[in-house]
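Quick one: structure below, then a few questions.
Missing here: one protein chain of the complex. Every other protein chain is in place.
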Amino acid sequence: MKGFMNRQAPYFFIAPTLLLLTLFSIVPIVVALVISFTDMDLRGLANWDRVSFIGFENYVEVLKDPVFLKAILNTLFYVAIGVPLVILFSLTIALLINLGTSRIFKAFRVVYYLPSVTNIVAVAVVWSYLYNPALGLFNYLLNSVGLPDVPWLTEPTIAKLSLILLAIWKAIGLNMIIFIAALQGIPKTYYEAAQLDGANTWQQVTSITIPMLRFAIFFVSITTMIGWLQFFEEPFVMTEGGPLDGTLSVALFIYQNGFKFNNFGYAAAGSFVLFVCIIAVTLVQLRLQKNESDMT
Amino acid sequence: MKKTFAMITTVALGAGLLAGCGANGNNTEGNTGAGNGGGKENEKVTLSVWGMGEEAKTLPKLAEQFTKENPNITINVQALPWNQGHEKLLTAIASKKGPDVIQMGTSWIPEFADAEALADLTPYVEKYPELNPDNFYEGAVAAGKAGDKYVSSPWYVETRVLYYRTDLLKEVGYEAAPKTWEELSDAAQKLAARGDGKYGISIDPKEQSLGFMFSRQNGAEWFTAEGQPNFSDPKFVEAVEYINSFYQNGSAPKDLGLDIIPAFKEGILPMFISGPWMIKLIQDQAPEIDGKWAMAVLPKKENNISLLGGSNLSIFEYSKNKDAAAKFIAFMSKPETQLQWMETTSSLPAATAAWEDDKLKNDVNYKVIGEQLNAAQPMPVITEWAQISESYVKHFEVIYRNNADVKKELESFNNDAIKLMK
């Protein structure tokens, strides 16, 4: 009986969650996959008789669409620069806060968490002021030390970097508290032992803290990667993909085609191209993790 | 082939859901005909009405009056946010479950009419004469017509006019607003010459309809006789060159990043083209310039036809109370109701008779709007329009940012439009 329970227990534990996920995520994804092979639009949504299968046409079209290809390149740019920086900054800030002994360091947890709960409209308004070409704070500061204006949101490459800066600012809080929670789980005895061996702070961080945080770093890097490959909110509220599609991301492309123009089949095809990319990247990450240790 | 799609999707939705989907299909049968959805004359019905944003919050007051006149009909108003109303409508169409009466922004009508989600109002015009298209501004009626179907009855309207700073224009020699394209361009350049950081006019390059509006003023035909896009026509090119000249000679800013009202107040942007909602915003947010600004009908080339927008009311195709819904829309179309609505929400009546009222006739600002409404037309009521105008914005961005060759860029735009319409 006991053994039976042991073997069945994990299934009982995951069953309710998997059931809900199947119903509200997996089945809808399968439906979207079916839709990606059709010419579904608003007319088709109203009357399914008007929908026809068109095979891989949406996929062929979307992969030929120069706007989509541009969106892919932009997204890779966002990921390549943004993901490492988010991990680096949130980990560093978490470590600094955790190493701090004064009371003020506790307040920093709240401070650095605030951007992730600040309303996106407020964020957009404030950052538009910061980036404003005529009156913005950033250009004002540059001018006051004798440097020329920077076209923060109006030059394609700089605009991408500006959005990355904003996204990092917003993303640090969440990852930071995950790291802080993970830091709590490192037994104090490890540090005490290291101190007895005469290790300094830096040595303790590199030889105890970082290795002990591997599982959290793994989590943050996978979720951040998945999140950034679907980079959406920042270009959506700040630039709508402009200038000249310079900040258009794949997720924004999908949104515009799906919701603005009702090309559901086309948008679904685009999102499965994205899906394949994300799952490939994630599987590589999982594999790397497995090779590195048997933590999973 | 088409049947297979429905089948596979239903299978994908899971066998247990089959019954549900089937039942939905059955529910809608029987109310597709226009006249027979109404039920008995005095049957008690509750109409569900979807309105947009804050204005929908004032709808219940009018609905109460309606219920007083028609005790058997109660109204349940549901307000939807402007930004996400579209998503809600999509789900309503997908499930064929939705409201009875629905507020339609004019730009939404083409796609929802094309999806046959809006009932034809023609059969009800006889019974409810308030719905007669002759009662409304011609442009507003045009916006509610899809092919030969009259799918949406005008409710309130807006149109774009020229706002300008009387004091600043006087300084550069304009006692009155510019009346022609040449004057507009000249005034803008003179205003921009006032100094660094000063401009003549604000033309929002992201506004999708402005280019089309100017080209129509230049006499451009958007479609050939065969219905093909005609956006590289010399008249269209000339109009876009005209708009582009404002950016290139510095009289319109490319990226100012300022809100229009403070810029108007500070005199940075002494002219702009916008709709009637700006009146109240200027009065509220820039009382300092009271008496120093005015409105005028748009400057003219071959004509000065402006854009017409606003909201219409439609009956949702899957409604079971179509007759009561038509009755409610008729009530909302009465000039008295529309005037009352204007007082609480500042939206302007679509019924021409309402404009005979003193409140509209004697107001100097509304008078301009009223005049412009006689020369105001909507964008074409075709499904692809949303995408075509978005494509225009992208091509125009290349033009004004890189000062690209207008003719070449518009040819490429025209090709995109042909692709979108095929």
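Which chain is which? They are A and B, in the order written, and residues in each are numbered from 1.
Following the convention adopted for this analysis, contacts are C-beta pairs under 8 Å (C-beta built on N, C-alpha and C of every residue); 3 or more make two chains touch, one makes a residue touch a chain.
Keep this in mind: contacts and distances are computed from a predicted model.
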item	value
Chain not present in the shown complex, as UniProt names it (candidates "Transglutaminase", "dihydrouracil dehydrogenase (NAD(+))", "Carbohydrate ABC transporter permease" or "ATP synthase subunit a")	"Carbohydrate ABC transporter permease"
Chain not shown: contacting residue from B:Gly147, B:Pro234 or B:Pro262	B:Pro262
Contact partner of the left-out chain, one of B:Glu43, B:Glu64 or B:Glu87	B:Glu87
Residues belonging to subunit A that touch the chain removed from view	5-7, 9-14, 16-18, 20-21, 23-29, 31-32, 45, 93, 96-102, 104-106, 108-115, 117-119, 121-123, 125-127, 129, 135, 169, 172, 174, 177-178, 180-182, 184-189, 191-192, 195-196, 200-201, 204, 215-216, 218-219, 222-223, 226, 229-230, 232, 251, 254-255, 258-259, 264, 267-268, 271-272, 274-275, 278-279, 282-283, 286, 295-296
Interface with the undisplayed chain - residues on subunit B	13, 17, 19-21, 24, 48, 52-54, 56-57, 76-84, 87-88, 90-91, 94-95, 97, 105, 258-259, 261-263, 266, 268, 275, 277-278, 281, 284-287
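The rule is short, and it goes like this: only the chains that are shown with their structure count from here on.
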item	value
Residues of subunit A that touch subunit B when the two form their complex	27, 30-31, 34-35, 38, 42-43, 45-53, 128, 131-136, 151, 153-154, 240, 242-245, 256, 259-262
Residue ranges of subunit B in contact with subunit A within the complex	1-6, 8-9, 12-14, 86-87, 90, 93-94, 96, 111-112, 114-117, 197, 206, 254-258, 317, 383, 386-387, 390, 394, 397-398, 401
